[in-house]
Every structure is written in C-alpha cells, then in structure tokens.
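Below is one structure, written out as structure tokens; the observations come after it.
For this depiction, one protein chain was excluded, whereas all remaining protein chains were kept in their positions.
Naming follows writing order (A and B), and every chain is counted from residue 1.
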Amino acid sequence: MVQVVFDKVRKAFGDTVTIPGLDLVIESGEFVSLLGPSGCGKSTTLRMLAGLEQPSGGRISIGGRDVANLPPAERDIAMVFQSYALYPHMTVAENIRYPLRKRGVPKPEQATRLAEVAALLQLEPLLDRKPRQLSGGQQQRVALGRALVRDPSVFLLDEPLSNLDAALRAHMRAELIELHRRLGKTMVYVTHDQLEAMTMSTRIAVMKDGVLQQFAPPAEIYDRPANRFVAGFIGTPSMALAEATLLRDGGGARLQIGAMMIDLPGRHAAAAPCAVTVGIRPEDIVVGQGPWQALVRLVEPTGHETIVALEAGDLALTARIPGGPRLHAGETVAFDVNRARLHLFAADDGHRLALDITDTTPPRSA
Amino acid sequence: MTNRQRPALIASLVTWPLVLLIAFPLLWMLLTSVKPQAELFTTPPDFLPNAITFEHYRRVLEETAFLQYFRNSLVVAVSTTLLVVVVAVLGAYSLVRFAYRGRELLASLVLFTYLLPSVVLISPLYLMLVKLGLANTLASLVAAYTSFALPYALWLLRSFMAGIPEDLEAAAMVDGASRMGAFVDVVLPQALPGIISTALFSFILAWNEYLYALVLVNSDEARPLTTGVMTMLISAFNIEWSLLMAASVMMSVPLIVIFAFFQKYLTSGFGAGGVKG
Partner (left out) sequence: MAEAALPGARLERRDALLGLALIAPTVLVLGAVIVYPLLSAIYLSLFSLYTPTLEGHWVGLANYRAVFGSGGFWSALATTAVWTVGTLTLQVLFGLAMALLLHQNILFRSLARSLVLFPYFLSTVVAVLVWRWLFNDLYGVVNHALMAAGIIDAPVSWLGTMPNAMLSIIVVGAWKFFPFVVIAILARLQTIPEALYEAARIDGAGPVSRFFDITLPQLRDVLTIVILLRTVWDFKEFDLIYLMTGGGPVNGTRTLPLIVYQQAFGLNQMGLAAAHAVAMMLVMLVFMLAYLRRAGGRVA
C-alpha cells in the first residue's frame, strides 16, 4: 500500500510563494497526472516529492512514511526526467544498472534485472552504446528502463514524452498505459499536454499558480470542470466561455447570453437573478438547425470532423461537426446548443455552480 | 563566408607567409641551437646550418645546472597543478551548485584576483614566506604560484561545471547516490575535459613563471628553469647564444608536448576561462 500524501505543502523561493498550500492524496497504484500551464508548480511539486527540493512547510509522506528528512536516495522512488538525464559517459547497460549498483544489488541479479528490462523495452541491441549514439526515442526508453529496473514503490515522470515527435509520443503513451497496467505501481506524471493526461491517468490534478484546481478522473474533469479555468484549459478546441445572466422567468429560469435567451429547468430559478459565465463545448453546438443565426468565420476541416468558428452577435463560438466541410466562411447558419450540457460558473470567482444542468445527467463516458 | 569545400588559394597565399613570419623566431631558435658556434657570426648569416651539431645540448646538460633547474621546475609545476586542481574542483563545484551567503562575493573576488598584478602581492608574499622559513624552497614557489593559478583554475572550472546539466546529479541521487556520490559518479566524469584543460593551464602558468622565482629563490637548489636559464645568461662573460638557444629549446619541450597532444583542451579552456566570462 503506497499512498502518496501532500499535506498543506508549501513552497516559497525567498519572498515568492510558488505553492501556497497543496493537499493531495494519491492512492496506491494510481496513475496521477499533474497538469497545468508552465509555471503552475507541477514540476516543483514532483521535485519536492523526489526530495530534490525541500518544501517550505507542510508534510509529504510516501507509504505512510514522512519523507521530510529523507534524501532522494532513501525515498524508494524512481524518476524519468524530461531531459532523460542519461549519464553520457556510461553505456546504456551501465546507465540501467547504475541504480542497482548504488543499492548494492549483487552482480548476477543486476544482470538478470538488466536483461528483463532490456527485453521489456526492446533495448537489447543498444546495450553497449553511449547515450549520444541513440535517437530521442531510444534515449527515452533507456531513461524508462533505468527507472523500471529497480522496482521502486513510486514512479515519478517529469514530462518524459515532450521531446519526442508526435508519432513516437502516441506510441509511448500506449506503452506507458500498458506498463502501468502490468506493474500496478503508483505513478505521478507531470505534463502540460492534456491529451497525455486524459489518455493515461486514473486521475488528473489540474494546477494553476501553485493551487490545485481540480483532482478527479479524466471524464469528470472533462464533463464537470470544477471552475472556469479547468473548463477553458481542458478540451481542444477549448470550450467557449461567455458572460451571461441567469434570470427568473415565472417558475423557471432563463439564461441570457447577449441577445440569446435559453430556457432552463425550473430549479435554476433558486439562484436567479445572478451574473454567470456559461461554457459551451464545441461538440454541444448543433449547426444547421435551431433558433439562432450565426456567421461562419472560419472552417477548419481535419478529415473526420470539421471545426467551425461562429459569430453570433458578440458571442464567439467554436463548433465541432462530424465529417467534411459542408459550410463556407461568410455564410450564415442556424444553430442550437445542447441545453443539458451547458456549464455554468459563478461570474465572480469562477467556481462551478452546483445547481447547474449537467448535475442531472450522468457523466458521459469518455 | 567562403566556399567550405574548396581550399581558398588566395587566402592561403596571404596567410602562410604571415604564419611563417610568426613562426620564424622559433625556427631560428632551433636552427641556432644546432649550428656550430662559428656559423653564428657569419655576415650575412646562413639560414640553414652547414653542419648540424648537438654539442650545445651536451654542454648545457653536462656543464650547467640545467637538469637541476628542470627537475625543480617539474616538481613545482606538478605540485602546483595537483594542489590547484584538487582545491579548485571542489571549490568550483560549491560555487556552481550550492547556495550560501557570500557566494556571489566570492565569485567576484576570484574574478578580481584573476586580474591582480603579481607585483602587488610580491613583497607581502616574500615577507610571509621568509617569516615561515620557506624562503629559497620549492614550497615557497608552490605557495606563490597558487596565488595566480588558483583563481584561474576556479574561473575555468566554474564555467565548465556550469555547463553540466543539473538533472544528471538529480537523476543520480534519485537512483541511490548521495550528494557526493553523484559528484563522483556524474560530475567528475563530465567535468573531465575541463579538469584536464585546467591542469594543463596551471602547469603551463607555473612552468613559465618568472617574477616570483626571481624574488623568492636565489640558490640553485630551488631555482626553476626560468630564472635558472637567465642566470646562465648573466653569469657568462660573453653571451653564448648557442647554449641559450639549446636551453630554450629543451625548456620548451614540455610545452611542445602539451601543445602537440592536448591543443584542443587548451583552446577550449581559453573560451571558458578568459573571454566568455
């Protein structure tokens, strides 16, 4: 049982507070992604977990053990670095054996473990090479091998795929998912790439400015973003966000977005009237029929679907429609929105309004 | 600027005469050292010797204290290099990777001493070494040479070590190494070219030093080559140029060896040390 706990962990560099107070409990065997824009504190969080940086306050424990005063070597972790950090003067085999050597694993066992890992990652033909003789993808696999060889209780991965090209990245994503399934180890994965986080994680911790925004499984993050930031950050193309007003209309409620009026189920009336931010995902816009008209600004066919930028008065929307382009820039089309999948956020602090619509529908399966 | 494939003929024709002009004094030194004494004083001088003789080399080795000076220089230069490299490797690593109060100040001080004129330090160093009873010893020279070789070495190594990715040490520590273990396993091998370069520079600086040797040593037992060879010049009644040129050639042998085999370390150290900052 290797639970990783961040308890009010704080990090400040001099007077600059980068992480004001992080609470996070990662369960044993989970694959958790720390996701956020650069500078959000995700890497610092990982490095504190590794022991490479010391928190300015709070407590970190791994498997119930407070690791505050444990150097990285004694935390029973393995880490894959964004730069891979392969030791340039050692061969691939020496690189992979290094963690075993440092822990005094007997020579014959070193050889067995090396052989296992090399087979797993198809590194056999590369074992005698130096890192600089390897391609980016091969270096990445060696870095992974060095982490895997030791069977640690927690794996830390710091943007391990960001230096690979697109095709290789997709391939390695699949391998990592498979690896996690097979090993069942706790993995903490830092990334700024939401596709990686969405496809691989059991849960995603979305961070911004050192503050945890939401910690939930990918589907929930997508279907029920906890606040305006998460809503805008997750999803490509991103969710359209617009200022709107929630009004009372007899027994029911209406949402006014510019000139548009949308009727909502009656229970929303309780909060009305109030200012809100409404979020509409591209796939929740129906183009070609509906009560409103919009100007087509831009049509981007991607093959299996088409992204259409629409303009309805002051409101800018992005729609995702299946198939090839049937529309042309400059024409006017009718459109509708899927009322059941609108997202409402408080206008002031941006938190998700509990009474909003999707609460009544079960989360879509991802 | 030029077509990389084809040798630039015109540039070669301009450059090579200049290169030969620059190299001429050294060539002349070599030629003079193997000419019979009589050939030195022909007018106009013959470029190539009519007869080659190694008589002057024999005389320098057998009739002067040259070998003693050579041994002294070697001992002093090697000791200085060892001392300076060990101290500077640790110091530079500390300056690059650790945070503590006064670190910036220390780095600036190192850079400052790198510019300090020897003549400012010479009198107090002389007084200090006399007081310690080290005057006229090889140890006094090692101490004095450290005063310019150490700042140089620190500056050079600091720049080399700053270029080693910190992730490598982080990886080593995660993999089970202690901080010093990571230093030994990862930083030292990575800094090796820089260490070699620093060692060569320290050696050359110490080998070539003149002023401290002039002031601190006045006995043949501890005299290094630089002042020793000049003593040969001064003590002789009439200057025997053949002997001096032969001594000069032999004195330059270690430098020629270093230059022939390790030139890339010298040029890389150059960039790291003085100019790039």
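Keep this in mind: a residue touches a chain if its C-beta (ideal position, glycine included) is under 8 Å from a C-beta of that chain, and two chains touch if they have at least 3 such contacts.
For clarity, every value in this text was computed on a predicted model and none was experimentally measured.
Visitor: With the full complex in mind, choose from B:Ala139, B:Ile196 or B:Met230 the residue touching the hidden chain.
Guide: Selected residue, touching the omitted chain: B:Met230.
Visitor: Of the residues B:Leu111, B:Ala139 or B:Ile196, which one touches the chain left out of the display?
Guide: B:Leu111
Visitor: By the contact criterion defined above, which parts of subunit B meet the unshown chain? Give residue numbers in ascending order.
Guide: Residues 1-4, 6-9, 11-12, 14-16, 18-20, 22-23, 25-26, 28-29, 32, 40-41, 43-45, 83, 86-88, 90-91, 93-95, 97-100, 103-104, 106-113, 115-128, 130, 143-144, 146-147, 150-151, 154, 179-180, 204, 207-208, 210-211, 215, 225-226, 229-230, 233, 241, 244-245, 248, 251-252, 255, 258-259, 263, 266-267, 270-271, 274-277 of subunit B touch the chain that is not shown.
Visitor: Write the list of subunit A residues that the hidden chain touches.
Guide: 51, 54-60, 66, 68-71
Note that in this section only the chains that are shown with their structure count from here on.
Visitor: Please work out the Cα centroid separation of subunit A and subunit B, and write it as a whole number of Å.
Guide: So the centre of subunit A lies 56 Å away from the centre of subunit B.
Visitor: State the interface residues of subunit A toward subunit B in the complex, per the touch definition above.
Guide: 47, 50-52, 71-73, 77-79, 81-83, 85, 87-89, 98-99, 102-103, 146, 150, 156
Visitor: Contact residues on subunit B for subunit A in the complex?
Guide: Contacts found on subunit B: 165, 167-168, 170-179, 181, 185-186, 189-190.
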